[in-house]
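As you look at this complex, bear in mind that one protein chain is not there, while each of the others sits in place.
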Amino acid sequence: MGGNDAGAIVPDDHDFALWEKRVDALQVITSTKGYFTVDGLRRVLEDMGEEAHETMSYYERWVVSVNQNLIEAGAYSLAELGAKMDEVKARGETYGDCAVNELSNPCAGDDDNG
Amino acid sequence: MPHDHHDHDHDVPHSHEGMSPSGHPYRQDQDTPLTYWQNMEIAIRELLIEKGITSELEIMHTIDQMDSRSPADGAKVVARAWTDPEFHTRLMADASEASREMGFDIGALKLIAVENTKDVHNVVVCTLCSCYPRNLLGFPPDWYKQRAYRSRVVKTPRAVLLEFGLELPDDITIRVHDSTADMRYIVIPARPEGTEGLSESDLAALVSRDSMIGVARAMSPE
Partner (left out) sequence: MAEKVRVSTMMPPGHVRTPAYLRGKTGEIERTLGPFSNPEQLAYGLEAEKLPVHRVRFTMAEVWGAEAENPADTIDAEIYAHWLKPAET
């Protein structure tokens, strides 16, 4: 990497989308809990190859790496992941539709809510 | 031209119409079609919660904790180093301990402070990935994580600094720090002229994120 001629430095600077912050948080939490190390995160990123660097964004590559590391750690199985991804996708069209969770919808399942 | 928010004090409440709390254009994600990667993130998160590995609260707290960190924290450390010679000594000896001493919850961050002088200018990079002292400065800028900066600054730092608007004479030595292992780096920029008598908080306001990475100097008082 160091010393390669890599073109202009792009001054772009955006804030992160919520899903990206969640990927970051999942990485911090699960590595702190010992499922994998930041070295494992980097290793999977490095093994991804050139095409991933060209076609995927930073946190897209990170979610792939976090997942790979969690699979290798046995946190969940590929079958569980596949089933859950299908279930999530069926909820709707957008990220907002699909990312339902109790804390953002505190009345979900609350029978006493009058 | 890469920029920094030097005209923008985040300690003062102000409006960010159409922008996220950090003052940057907000990446809309809630209303866009679900991507495969977002699908994966939701699924992983829910599986981990179902299995009791984490919780919604823990995830939200972790996000909040990261969001609460910003370059303003590092700027306070720099301002104290400028005004308190004994703190300065402690900072140069163990920058992690010195930061904790100021009340910053930096966790396991192993920090080294490198100091700019009239003879030396420091600049930090991670050529191998994007290592950055996140727990003190918050998230790194996008350009820091991209290949252009990472590959070029170790070979032609002067040309790169020129792109950031910083021209250094030949009698100043540039030291590039490549964060290849466990340590993270914060540049202590030189204290600008004409700042005698300024309070620590006024001094901190002169210290930009970019000056703590090393691609800018601290600002001069208006």
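Should a chain be cited, it is by its letter among A and B, assigned in written order, with residues numbered from 1 in that chain.
Following the convention adopted for this analysis, contacts are C-beta pairs under 8 Å (C-beta built on N, C-alpha and C of every residue); 3 or more make two chains touch, one makes a residue touch a chain.
Note that the coordinates shown come from a computational prediction; the quantities given were computed from them, not determined experimentally.
Of the options B:Thr117, B:Thr180, B:Ser201 or B:Ser220, the residue whose C-beta touches the omitted chain is B:Thr180. Residue A:Phe36 is the one among A:Trp19, A:Phe36 or A:Tyr59 that touches the chain not shown. Between the chain not shown and the residues B:Ile63, B:Leu128 or B:Leu166, the one that touches is B:Leu128. The missing chain lies against chain B, touching residues 127-128, 154-159, 170, 173-183.
The missing chain lies against chain A, touching residues 1-3, 36-37, 39-40, 42-43, 46, 72-73.
The criterion applied here is as follows: only the chains that are shown with their structure count from here on.
Each chain gets one centre point, the mean of its Cα atoms, and the points for chain A and chain B are 23 Å apart. Residues 1-3, 19-22, 24-35, 37-48, 51, 53-54, 56-60, 62-63, 66-67, 127-129, 139, 141-143, 145-152, 154-155, 160, 163-164, 178 of chain B are the ones that touch chain A when the two sit in their complex.
For chain A in complex with chain B, the touching residues are 1-26, 28-30, 33, 35, 42, 45, 53, 56, 58-60, 63-64, 66-67, 70, 75-76, 80-81, 84-85, 87-89, 92-99, 101-103.
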